[in-house]
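Missing here: one protein chain of the complex. Every other protein chain is in place.
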Amino acid sequence: MAVAEPIIPNDQDTGQSELAHRLARTWRQSGGFWGWFSNTHHTDIGIRFMVTAFIFFLLAGILAAMMRLQLIRPENSLMGPDLYNQIFTMHGSTMIFLFAVPMMFQGFGVYVVPLMCGARNIAFPRLNAFSYYLYVGGALVLWGGLLTNTGPDVGWFAYVPLSGPAYSPGHRADIWSQMITFTEVSALGVAICLATTILRHRAPGMTLNRMPILLWEKLVISMMVIFAMPAVMIASGLLLLDRLVGTHFFNPAEGGDVLLYQHLFWFFGHPEVYIIFLPGAAIISTLVECFSRRRIFGYTPIVVSVVATGFVGFSVWVHHMFATGLPQLSESFFTAASLMIVIPTGVQFFCWVATIWNGRLQLRLPMLWAFGFFFVFLIGGLSGVMLASVPLDLQVHDTYFVVAHFHYVLIGGALFPMFAGIYFWFPKMTGRIADETLGKWHFWLFFIGFNITFFTLHFLGLRGMPRRVYTYSPDMHWHRLNLLASSGVIFMTAGLLVFLANMLRSRKSGEIAGNNPWGDAGLEWSVSSPPPAYNFLHIPTVSGRDPLWEDPPDQPIVVGLRDDIRETLVTHSLDADPQYKEEDPGPSIWPFLAALTVSATFVGSIFTPWAVPIGAPPVIVTLLGWLWPRGHSPAPRLAGEL
Amino acid sequence: MSTFDPPVPRPMTLDVSGLPSVAFGHRNTTWLANVFYMAIEGMMFAMMFATYFYLRTRSTNWPPGHLPPALRYGIANAVVFLVSVIPARWVAKRAPSGDRGAIRKGLLILALFALIATAIRVFEFTTLNCRWTDDAYSSTIWVLIGMHSGHLITELIETLVLFVMSFTSKMEGTRLADAAINSDYWYFVVVTGLMIDVLIYGTTRFL
Amino acid sequence: MRRCIQFGFLFTIALLLASCKREDRTLRQPPPADETVNTIQISGLNPGANSISTPPNSNMYQESAYAVSEGQKLFEQYNCVGCHAHGGGGIGPPLMDRNWIYGSEPGNIFATIMQGRPNGMPSFRNRIPEYQAWELAAYVRSLAGLLPKGVSPNRPDEMNVKPAESSTPEQTPTGITGQPEDKK
Partner (left out) sequence: MKLLELSFIPARLVIQAMPLNPGSHLVLHAGAPQGRNIEWLYWSIFWVLVAVFVLMIAAFTRAGARSHVSAWKPLPIIENDEADRRAAWAVWSAVGVTVITLFVILVISVVTGKRVEGLTSKNPVTVQITGHQWWWEVTYPNSQADQTITTANEIHIPINTRVVVLTNSADVIHSFWAPSITGKRDLLPGYSSAFWFEVDKAGIYHGQCAEFCGLQHAHMGFSVIAEPVDKFDAWKRQQLKPASDPSDAEASRGRDVFLTHACLMCHTIRGTDAGSRFGPDLTHVASRNMIAAETLPNTAGALGGWIVDPQRIKPGTKMTPNALAPDDLQALIVYLRSLE
């Protein structure tokens, strides 16, 4: 490699130097139609995750609006129970499995994490691309189901026996179960990529102790995904077996058990809440630090809290099952655990207050959304304290009170931070800053509409309205509150339209951002916006938690990586010392083809068990194509290396 | 852009050109990914074990109205699993040397063991003394052993692919590390296989 | 990108075309069509391999997994199992085999249910509405594997007494003569 030329730091990378040209050529993604499908760069895949997930958010939002329209008056005849049941199931499943996790965990994680680590690409980029296509496959299966009147109609947690073979004829519940397989394999794939990236591709010097909080949280979430998602795959897998090949796991007449399903599902289901919320908290920590113009207060307590949340999150699942009549001792234990998990979240809140208090708050648009998060999530968290108490939970469980609660938690914990994050990283993704005025309109319309709709639902729950009813009697006096709740939809819709307009407009004609429009500390802001295909001209090194704020001007940069092949640096998990150089496998169409064959096998297995043996050979062939080494001649190994 | 200090040239560098381009053992990223993968699969097995014991509490007799699975093939497979650790360990030890001939031999023996285990597994299915449609107990036994067979076949294919690769010049660098990681995965298959044997052949008799 | 959208569009169209009647759940049944009832009545007692033509509107029961599943529940609830067991037969003839004394077409089975048959099969006319007879007919056909697998019921939440209808192999229906039925 040429070392004669002067070494240019990352923050001066204009893409003009010879090194930049060589790297750009080496790291180029192929163009054209098939090139689009063989792209493996994390920024592209991350944006695709986000855009796709947002499309499904809008679709599920349309379903929500339809439900609010149906409930606008008692005994409304807009739709019957058959359609309504499909719609609320689709709304819940889409929001959780096709929007919240793919957006908050996969989307933001895949885009931001490698940049924050100072890496050239995510670890296992092909697995990452495969995960994206598999997620799209699952989404198409679910929505294809709805379009063909095969939309699941058993609720987003599909309790047996209602979702079992005896009470859900046809393939509706199969579609739901198989969608779970798709999306969970996708999330697990990304979890492996992100955890490996965070542990092994951090810039030299970024010890665990100096890792940005966002990386800590992504690491914890990846671990939670790895340990929680298998439970739901087993739950939905056993359900599929019961439905398709006649096993008896959930058949009480043959020694099966209906509560087993609930245990398996909620063992995943509660950690899932934190898998959705922690990315939001990660974004908020990043924003609070940046817009308070000071280092985050309480780095260690926040990290410890996040790790604690990861652990305690696995010991509270039974609070979704209080109404099944468990022994009192276990009820008390799970009440205590559910209350305990408030503490780490409380610590994070207090640290954010302290950071703002002693900082200099610049209330730019992303920070406005962060304040929206504080308000909304706080209400959701506090009503969650009520739900941890067994007697109260027995009253409001499965009512609109719970619906209100988890919308405050999930919209507060995921959607508000998501908008904050989109406005924050929009300049990095597009090179332009999103319009602040439109953004404020978006915020206030959405915030007001959201509170009108969902605060009202608390009252409906206390007045005894169960969830998942397609209609109600005028004698129950629920109609005025329902009307009020439905009216908030107008504001939310308007807000979202403003957001879409803002995105489309600012992408083309927003203010030019430059490398670091917010003056943030993360490594992702040291490269151009949008980042080049190789991310960093030189892999940086860091000497503190907030690299761009505290690194001295002569902070070393890494040299010696080859620029004729896609070489990346692997560092030590704990102290981030350079360990060896690894080659990025580069773009490939095979992950897409593998996702196609796997999807075909999954879908086919709904209709016949023979799909598995028939589908296996193509899957193996595509996986071989993916993994078989090819391309350039073997890199010359250093003497004595082997 | 910059509202900040004017750019400063950075003369200091960290030269990594001398670092190796392949790592064995826990330093390898694929090794780490394999650990995560085993954690995922291990969780799946753990959930199935939990299912097994949970369903046990819902039944007074165990196995409910069946003979326990016949021991012969189970014990045979347990022995095969235990012995197969030797070639697996050998491949892992020899992989860093880059000695393709030795690796080829090791992988061939490992693949043979996997093949024998798969063949015995086919007979195991015939001596379970139940069908999956009989009751919840039978369903659990079948899914446990079926899940493990899936892993066994995956491992068999992976070993065969590496074996074929070891005839070509592709078997170098990071592929050598893959051969070693393949052995780690085989240990996982062995450990889960033995655990399932204890569940299927042991607890059905003593629980 | 444009081609992606085109692909997506084609995919959607293909899906919509592929959508079948399997998932239909007709909750408010259409009123009984008089003339079809009469046709069936006129044909009367009709043993042998002569199939009675099935009115087209009964296809909605043969093709809907929901209707067949309802038929499965009615089979239990109206105590058909009392004589026919779970298809294996007892006091009444088995329904899982290939022998159909009065024909295997939905119209034949409907007529059998509604009119009754000698040697013990009671008439359910006026006892059950027509649509339930069609649902029962559809379910009875699934017992012999005469319905598509996607429509036939899987295992019920009951004791396991026989393989699920969806895994019953399809058989060629024969009359009492042992000759394959001729279909109209």
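Per-chain numbering from 1; labels A, B and C assigned in written order.
As a convention for this text, contacts are C-beta pairs under 8 Å (C-beta built on N, C-alpha and C of every residue); 3 or more make two chains touch, one makes a residue touch a chain.
Bear in mind that the values here come from a model prediction, so they are computed numbers and not experimental data.
Checked against the hidden chain, the listed residues A:62, A:336, A:497 or A:512 yield one contact partner: A:336. In the complete complex, the residue from A:330, A:473 or A:608 that touches the missing chain is A:473. When the full complex is taken into account, the listed residue touching the unshown chain is A:361, out of A:47, A:147, A:307 or A:361. The chain not shown here touches subunit A at positions 80-82, 85, 154-155, 159, 161-162, 166-167, 252-253, 256-259, 292-295, 297-298, 301, 323-325, 328, 331-332, 335-336, 339-340, 342-343, 346-347, 349-351, 353-354, 356-363, 371, 374-375, 378-379, 382-383, 385-386, 388-399, 459, 461-464, 466-473, 476-477, 480-481, 484, 516-519, 546, 549. Even with one chain removed from view, subunit C keeps its contact list with that chain: residues 25, 27-29, 31-32, 77-78, 126-129, 131-132, 157.
Assume only the chains that are shown with their structure count from here on.
With chains as nodes and touching pairs as edges, the resulting graph is complete, every pair of chains being joined. Looking at B-C alongside A-B, one finds more C-beta pairs in contact between the chains of A-B. Rounded to whole angstrom units, the spacing between the C-alpha centres of subunit B and subunit C is 47.
Mean C-alpha position of subunit A lies 29 Å from that of subunit B.
Among all residues of subunit A, those that touch two or more other chains are 242, 245-246, 248, 251, 254.
Each of residues 133-135 in subunit B touches at least two other chains. Every residue of subunit A that touches subunit B in the complex is listed here, in rising order: 1, 6-7, 9, 11-12, 123-124, 188, 191-192, 195-196, 199-201, 204, 226-227, 229-231, 233-234, 238, 241-242, 245-249, 251, 254-257, 260, 263-264, 267, 513-517, 519, 538, 541, 553-561, 567, 569-570, 572-573, 578-583, 620, 624, 627-630, 634-635, 637-638, 641-642. Within the complex formed with subunit A, the subunit C residues making contact are 1, 3-4, 11-12, 15-16, 18-20, 22-25, 27, 64-66, 68-69, 149-151, 153-160, 163-164, 167.
Here subunit A touches subunit C in the complex through residues 33, 36, 80-82, 140, 144, 147-150, 161, 164-167, 169-172, 242-246, 248, 251-254, 607-608, going by the rule given at the top.
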